[in-house]
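All protein chains of the complex are present and in place, except for one that has been dropped.
On to subunit A.
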């Protein structure tokens, strides 16, 4: 939630709350002076409408752009946050895979990397060697 949306959200809550309180007060008053069919004053109506509109605007302002981290960090840019400047994910397959390509992901990696057939002993020996250097 950005600062603007938070501010708008609280202002809208204040307006709706105030409109509700005013309406309650008006009806109490109407009872006391015996008005049979009380009409809510316009300012209270407008205040509640404005509160609702601001509430909706704050909800829209709260949307943030989708961000991703690259799966493999290269040496120059550690933890550089990537974004396509979009609020929602793409639905067509050929465009949805763009995110995978950007962050270096392969959705079918479980098959394509043939992970069941990794030679664990060789990998351990190789890692030990390269980390001790």
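In the analysis below, a residue touches a chain if its C-beta (ideal position, glycine included) is under 8 Å from a C-beta of that chain, and two chains touch if they have at least 3 such contacts; residues count from 1.
Here, contacts and distances are computed from a predicted model.
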Protein name as given in UniProt for the chain not displayed, "AAA+ ATPase domain-containing protein", "Integrator complex subunit 10", "ER membrane protein complex subunit 2" or "Sodium/hydrogen exchanger": "ER membrane protein complex subunit 2"
Identified contact with the non-displayed chain, of A:35, A:56 or A:102: A:102
Interface with the unshown chain - residue positions in subunit A: 67-74, 76-77, 79, 81-82, 84, 93-95, 97-98, 100-121, 123-124, 126-128, 130-131
